[in-house]
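First the structure, which I've put down as structure tokens, then a few questions once you've had a look.
Of the protein chains in this complex, one is absent; all others appear in place.
Then we have chain A:
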Amino acid sequence: MSLAKPAMRGLLGKRLRFHLPIAFALSLVAAAAFKYGVTEPRKQAYADFYKQYDATKEFNNMREAGIFQSVRPTGE
């Protein structure tokens, strides 16, 4: 029983035509997922933190904690 002739040309081309669009699409999805899952929440977290940030108050807290060399806590 003899074997039929299989396809022998353009096999890589066929594979690439199928897989490359999927690869590009998945890469874009991965990039989008990272952007909206990680970087945007992170940026938002920083923005939220600094929206109500009172630099002077925080400075005075740090001063009272005694971590500065240039300015001692009030009362010393």
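The rule we apply is simple: contacts are C-beta pairs under 8 Å (C-beta built on N, C-alpha and C of every residue); 3 or more make two chains touch, one makes a residue touch a chain; residues count from 1.
Definition applied: contacts and distances are computed from a predicted model.
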| item | value |
| --- | --- |
| Chain not displayed: protein name in its UniProt record ("Solute carrier family 16 member 7", "Mediator of RNA polymerase II transcription subunit 22", "Aspartate aminotransferase" or "Cytochrome c oxidase subunit 5A, mitochondrial") | "Cytochrome c oxidase subunit 5A, mitochondrial" |
| Contact with the hidden chain (one of A:10, A:37 or A:73) | A:10 |
| Contact set of chain A toward the excluded chain (per top definition) | 2-13 |
